[in-house]
Structures are given as structure tokens and as C-alpha cells.
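The structure's right below; bear with me while I get my questions together.
A single protein chain has been removed from this complex, and every other one stays in its place.
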Amino acid sequence: MTVDHRAPPPPSGPVPWDKDFALRLLADMLRIRRLEEKSAELYGAGKIRGFLHLYIGEEAVAVGALHALSSADNVVATYREHGHALVRGMAMGAIMAEMYGKQEGCARGRGGSMHLFDAKTRLYGGNAIVGGGLPLAVGLGLAAKMQGEDRLTTCFFGDGAVAEGAFHETLNLAALWKLPVLFCCENNLYGMGTAIERAESQTDLCVKAASYDMPALRVDGMDVVAVHETTKQAVARMRKDGGPVFVEYQTYRFRAHSMFDAEIYRQKAEVEAWKTRGPIHTFTARLKAEGKLTEDEFLELDAVANTEVDVAVAFAEAGSWEPVEDLLKDVHTP
Amino acid sequence: MTVDHRAPPPPSGPVPWDKDFALRLLADMLRIRRLEEKSAELYGAGKIRGFLHLYIGEEAVAVGALHALSSADNVVATYREHGHALVRGMAMGAIMAEMYGKQEGCARGRGGSMHLFDAKTRLYGGNAIVGGGLPLAVGLGLAAKMQGEDRLTTCFFGDGAVAEGAFHETLNLAALWKLPVLFCCENNLYGMGTAIERAESQTDLCVKAASYDMPALRVDGMDVVAVHETTKQAVARMRKDGGPVFVEYQTYRFRAHSMFDAEIYRQKAEVEAWKTRGPIHTFTARLKAEGKLTEDEFLELDAVANTEVDVAVAFAEAGSWEPVEDLLKDVHTP
Amino acid sequence: MTKKISYREAMREAMHEALKNDPRVFLMGEDVGCYGGTYAFSKGFLDEFGPERIRDTPLSELGFVGAGIGAALGGLRPIVEVMTVNFSLLALDQIVNSAALYRHMSGGQFSVPLVIRMCTGAGRQLAAQHSHSLEGWYAHIPGIKVLAPATIEDARGMLAPALADPDPVVIFEHGGLFNVEGEMGDSWEVDITSAKVRRAGKDVAIITHGGSLPKALAAAEQLAAAGIEAEVLDLRVLRPLDTATIVASVAKCRRAVVVDEGWKSGSLAAEVMARIMENAFYELDAPVARVCSAEVPIPYAKHLEDAALPQPDKIVAAVKGLFA
Partner (left out) sequence: MTKKISYREAMREAMHEALKNDPRVFLMGEDVGCYGGTYAFSKGFLDEFGPERIRDTPLSELGFVGAGIGAALGGLRPIVEVMTVNFSLLALDQIVNSAALYRHMSGGQFSVPLVIRMCTGAGRQLAAQHSHSLEGWYAHIPGIKVLAPATIEDARGMLAPALADPDPVVIFEHGGLFNVEGEMGDSWEVDITSAKVRRAGKDVAIITHGGSLPKALAAAEQLAAAGIEAEVLDLRVLRPLDTATIVASVAKCRRAVVVDEGWKSGSLAAEVMARIMENAFYELDAPVARVCSAEVPIPYAKHLEDAALPQPDKIVAAVKGLFA
């Protein structure tokens, strides 16, 4: 099947939220953006190492979706999860320190960028195996259901993960057992360098949900309004009916897959066109047009985000290394 | 989803074949039936050991489907594959000797009932990992396509296999790469003791094909006429268009899953009702009604089948054991 | 009071007790429910505990093992039954890349109190795809505990401490043991930390586990007739290995044979030999020998299968070789 890689028109239209809420979501997108821009810089400076996958361009998905959840809900994410951790409530300093490898990091510096964990905010990783989080999410959903908890489990994964057997087994289990799992597919058209039409014989990912008798929704993932409203719908349906829902967020990654990617698999023009749909500036423009945001307010939000980043970096810089003697801590089977 | 386990009315209607062809297919069904009845007896007698999975009740599928192929085509089968091997042209003696564990068996007695192999008839096993044959079939299809061969690969698997990740990855690859693979799903309503509605959230297996953008056909697997005609259609389409086709054969296993199964998971009445749809006696009745078969002719075919079985047993009995010194033969990496 | 029960009944009783005593415990796997358990280990459970807690799964090893991990993370105590170790290959990613890593990788925030049970081993003419003995593979992975109950008592007693363990525990049940019967008292104590001497001896230590234990004991009887008193050590816990007990047996006997149904190269037997090399080299009067499976896919034909696997006579020969 072929897929149109051209960017549709930018998101537009009214924002059906009060100013407060709208600015909170804008602020979160900015926080992610600034955190990641700084991360890229710090990678260049050798402060962050290993694999670093940026979410730049996709912020509307995590922000819009996660604001539709309650704090009792579980979240399972991928290796591209700084945004999810941040929106979920993890301190930026804990994320930055983790990427520095400091013990003040959320996982004592053992996991780095791809493995953000936070029991407090019910973030179960940060999973670097594509599709690896899906079965875990089903299990978390099963536990919630069997224990009679009012708790959804939201699982993020990319278009690339859809080809993995784990996707198939997981969706079937969730639908068969009517588990409260929200499947959030971040379809950014590429899995690393492989365009979706070169990975999927059926590129309409919502059709896949039907093959598990699971309801599916599709939404413009560059539009934080649409993302949030659609996710709210899905969540409401799940809290009422109990079963899983699949949501496809159509989004785009503005940066390379990781810091090692030469990006020879896509045209610069394609990327540039998609940038005109950027979730932050289009949302900003809409808010301004509605009189819900002034340029000063925007600059203020941005400044706050930048300050938070500076504080996080300072926190990470001031952090300490886990003592080497603790290497075997948390392994009980030497 | 719920599934009706009640047996529909038995297959009926005209047989659109000349007598010769019709009798060949009937003969093949009888050959399988008699071979397996004898196998069960020999299992009781301790001549055959390990796992033995009988195909009794499902004969119309292998017979109808495989008669739609050419000898250049590849076949990949499961552990329930005596029938497939036989129809494909493997000597009954080689099958029986294999089940005896004799070196005159098709695999020198190393594989037994679940692992019939035959390079001559392009039977690539006999695979005892549920879903395990599916990726192999895609690879065989890929090889045929890349080498420009006019060769389909037919892969048999059960309804249970549909839940495996291997199914998903395989169908996607075959459809994505437009490979000449015929997916033959033998849906007998159960995977071991698990009824399909307790294994699949979506029990309409043809819907699954759509999720790979693959054409799908469904057919009464108890009706050898329907099986053959539908498979012929699928094969014609594939030889013309090149891509894969999925066929669901709705069938039923009259015996236990294996020789260890107490069959507590299904009602005797359900089994008995399905037996009224038996592929051999319903086809026999239709042929008789049309005047294409007399009782004498039937008895003659049956006698031939029984004789073939007797000869096969004698062959196996007379066979020899592979010398223990040959144990490491065919392993090059000790 | 003792009663005679089979290995199968012992494991069934252990699961029954766990399901009764702890509402967080549930059993999940292929055909554990309606079918009554592939090997009848859970016969009757579905009626007693219902389909929520006796949970039949689709054929989806990766999916339901991963679901077990998630359920453990979510507060339950799942017993996941993988029909056989052969099919567990499909689930290894979840076991190795999730279950085993979560506690350390999350900086100690999360734990996976999961029990995975599976049938292992050959000897029943099930041929190459159904006859693997891969417990040595699992014993290589930090973060999981690996158990191999070889006696009625261990079959009865290992599950409770495994479920109490805060980390993933994999239990390997050898298919050849299921019908073995033995006397079982009303009280027993079974730890999941130590190896155990099953037969005391002084001339040679035969170190083994699982389905090979009865073979080692049979060999010891034959050796006794020949005047060699073999000590038979059952490893029981394959990870972490109880090195001290291994060393004690070896130091006492000064000779050792390791018996392991895994293929020889890279077997668990090799690890036992390495531990002896590291810790008891100077106590040895002869190099340690091993009896493992031949390096070949396990054949169906009985005479070939027998030839491929460790057998009492091969163990006897290996022991005698040490005295030659």
C-alpha cells in the first residue's frame, strides 16, 4: 500500500479549553522541547552518552494523551520517553541526572535515557525493546482488573512496533480478556529508517484493531487539542465499558531517529513541510488568535521551561556517582 | 465473541467432477483414514510412541487442497500431517516406518509422527512448534520469487496458531513482499483443549487477513468438493497475481488432540453431531446419489486402502534400526 | 504420617495450597483450565477456583509470559505455566529483557514476583523439537532464580518459597519424573537456596539435577556393588549455585562426575566444573568428568534417544574412568 508522506495542512480551529488548561498543555510541550534541545546539546558535549532518542515534533501526543489520564493510571513507554516521564510528573532533574548517569537519576543512573522508571507516578519504563512494553501493559491491566482497581494502563509504542509479534499477541489478549489497556500508537511514519509502507502491508493501522475486535480511533498527533479530546473519549469509553481501545496518533519526528542517524532515508523537504505542522507553534498561533495567549505570556512560559532545564542540568551536574561497590545491589541471584 | 459449536447440516449437492477424479479424492481420504486408524491401534500396542496427532475427520482439507497444487509446489505442514504427506505422494510405508522409528522411515526414524519430511515431494515438515512453519513458508516463497520459479508454497496451520506472533509477522511479510504463499488455516474450533472463542478475541479469522491487506476465502472444510474448488480458485489467483492468499477451512477433529487427551473440554454430543458431517461418508453418499459410485466400488477402494496399510505396516515391521554409531551423522558441529 | 503420592500430585498440591492461601496467586498458561492441565497438574482447578484465577491462554508464549510479568509488577503473584521449555524460546525476550532486568535497571523501584513453571527434558520419544534441556541457559541470567525439583518433596515444597521470593523464579519440572511416586510426610522443610546430598558416599561425587537424579542414584547402586561408594549431590537450585556444598562433596570424595541432560558444550555441567576448578582444584585426585547429552538434536527412535541421553551405565563408566 502507498502512504502519503506529504504533510497535511497545519492543525487549526478553535481550542475548546479554558486558558488555564490550554496554557498548562502548552507549557508541558515547551518543557519537553527545551529539555530535549538541551539534551541534544549535552550529548554533543559528551555529558549524555549511549542512545538518545528525541521526541521533538511529537510532543502533542504525550502531552495531550497523558493529560487525559488520572494519577492512578499506569504508563508504559518506549525508549523515546522523556516527554512521557515529564508530563507524568517526574522531576526534570531526575530525568537529566539519569541521562548523566548520576545516582540522583530516577534509576540511579543505571538506565539512562531509554530507561526512565518512576514508581511514584506509575511509570513502568522506558523499554528499549521495540514492542517489549506491550505484554507488560496487558499484565498491568490484568492485575488492575483482577484486583478491582479503577486503573487504566496506557501503553505507548511506535508504528514500527506494530509489525512485531508482541503487538499481535498483546492486542488479542487485551481484547479477549477485556482489559483496561489504552494502546497509544505513535505513528510517525518511520521505524528508524524504514517508512511504514515498507514495513506494513496494511498501512491503515486502525484496520488492525478490527482484527482483534477492538475499537480504534485515529487522530492528528500534531494537534494537541485533537489528541487530548480523542484520548478523553477513549478513556471515558474504557472507564465505562472496561475493554481496551486502540488510538493511532499520526505524528512526525523532526529530528533523527537517534544521535547516530544520518537521515538518508527521507527528504529534507518532507521534514521541513512537516515542521510547518509543529505542535507548539501551531497551538501557540491558535491560542493567540483566540486571545488566550499573548506573546509575553508565551515568552514567560518558555522562560520558565528554560529555567527548569537549567535547574535540572545544575542538579545533574551536582549529582554523584553511585559507588562501584553498589554494582550488585538489586540483583539477588549472583 | 461467541462461536457456534453446533454442526451445520452435512455437506451436500452435486459433485462437479468426473468419476475418476472424484474417486481419486475419495480414495485419498480413505487412505488417510485407514492409515490413522491403524496408527492409533499401533500406538495402543506400543509400536508407535511419542506424540501422535490424528487427522481423522479433517481429511477433506488436505485431500481437497493438495490436489489443487502441482508437484513443483512446496508444502509446509504441522505435527498433524500424516494426511498431507500421504496426499503429497510420500509412500505410506515411509510414513509408517518413520512412526516405528525405523531407518526406512522418511527421516530415518529420527522424527516420528510429527516430523515427516520428503525432499522429493517438497514436503518441508512436519513442524511441532505451533506456528513454527509459517516463517519458513514465507522464506520458501521468497526463494521461489527471487529465483523466478513458478512455485507456490502452501502452509498448513491450525486455528490455535493464529494467536502466535509468528502468524502476524509471517502474514505481514508475505503480503508486503507479495510472495506466493497459500495460507491454509485448518480451523477445527480447538487448539488442544482451548475453544477458539477462548483464544481469539476476533473469531472471524478472515478478518485477520484484511489486517494484512490479503485476500481471504472461507470454506466448509468437511466438504472435499468445496475445499478443492475454493483452493483451486486461490491457486489460480496466486498464479495470476503473485501475492499470497489466506483460506480458512472450517473443519473438526473427531478424535482427541493427541493420545494423552481425556477430552473433558468438549461435549460428546458436539463431537457426535460433527461426525454426521464426516467428509468420507457424506462425499460417498453424494457420489452414490449421483451414480458415480457403487457400494462395491466403495468397498474396493476401502480394501485397497486397507491393503496399502497392511503393506506399510509389514514394511515398517521389517524395517531396521539406524545404527547407534550413526547418531551424530548429519550434525556437523559437535 | 506419610502417604504415597506422585510428583504430579505433589506439584498439584503445592499449587492448590498456594491458590487457597493467597488471593494474589493465580495460574495462567495454555490448557491449564478446560483441558485440566497438559500433564493434569491442574485437574479440577477450574471448577474450584474459576476462570479468572485458572486462566487458559491463547497460544502466545511471548504475550502471556509478558502478561505474567506485568501482573507481577501490578501486585499479583502469577504462576505462569509454559507447557515446555521448548516453547519458552518464544518468550525469552520477555524473561531476559524484562523480568530479569526490572529490579536493577529501575534502580530498585520495581520487582517482578513471578513464578514460571515449565516441563523440561527428553526421554519420552518426543523428538528434536520437544526434547530440549535448556535450564542451563536460564541459569546464566542474573536476576532470575532457577529451580529444578527432582524429588517428591521438592515438587511439593519449592513452590511456596518461590512465590514468596520477590524476584522471578523459573521452575523446571522434568517430564520423566511426573509419574514417579514416593512417600511424603505431613511436614517438610524445603529451602530454595541449597544443594542436597541425596546419597552419602566417600569415593566420588556425582553431581546432578532434575531428571538425571534417578539415573545418578541408579548408577550409585551399581557402583556400590563394585565397591565404589558414590555420593550423589542434587543441585536443586541452578541459579544461584550452592558452590559451598559442591566444594564440600568434592573435597570429601576427591573425584567427581557431573551429570546433566543438557548438550555437553556449554552445559550447566561446564559451570559446575568451572566452579570446582576455581574452588577445589587442589582437592582433586583426578579431573572432573561429565556425562551429558550427545551433541545432536534428540532423535525419536528409542534406541537413538537412549544413546543420546545420559544413562546409568554411562555414569558408571565415567566414574570407573576416574579410577583407571
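Remarks
Note that the chains take the letters A, B and C in the order they are written out, and that residue 1 is the start of every chain.
Quick note on the criterion: contacts are C-beta pairs under 8 Å (C-beta built on N, C-alpha and C of every residue); 3 or more make two chains touch, one makes a residue touch a chain.
In this text, all values refer to a predicted model and were calculated from it rather than measured experimentally.
Taking the complete complex into account, A:Arg110 is the one of A:Arg33, A:His53, A:Arg110 or A:Arg286 that touches the chain left out.
Checked against the full complex, the candidates B:Trp17, B:Tyr100, B:Tyr124 or B:Tyr249 give a single residue touching the omitted chain, namely B:Tyr124. In the full complex, chain C makes contact with the omitted chain through residues 62, 86-87, 89-90, 92-93, 96-97, 100-101, 104-105, 127-129, 132, 136-137, 139-143, 239-241, 262-263, 265-271, 273-274, 276-278, 281-282, 284, 286-290, 295-297, 299. Although one chain is not displayed, its contacts with chain A can still be listed: residues 49-51, 101-102, 109-112, 114-115, 127-132, 160-161, 163-165, 191-195, 198-200, 261-262, 264-265, 321-322, 324, 327-328, 331, 333-334.
The set of chain B residues touching the chain not shown comprises 74, 105-111, 115, 117-119, 124-125, 127, 129, 132, 134-144, 146-147, 165-166, 169-170, 172-173, 176, 329-334.
Definition applied: only the chains that are shown with their structure count from here on.
Each chain gets a centre from the mean of its Cα atoms; the one farthest from the centre of chain A is B. Centre-to-centre, using mean CA coordinates, chain B is 36 Å away from chain C. Here the CA centre of chain A is 41 Å from the CA centre of chain C. Those residues of chain A in touch with two or more other chains are numbered 165-166, 169, 172, 176. With touch defined as above, residues shared between interfaces to two or more other chains in chain C number as follows: 57-58, 60, 62-63.
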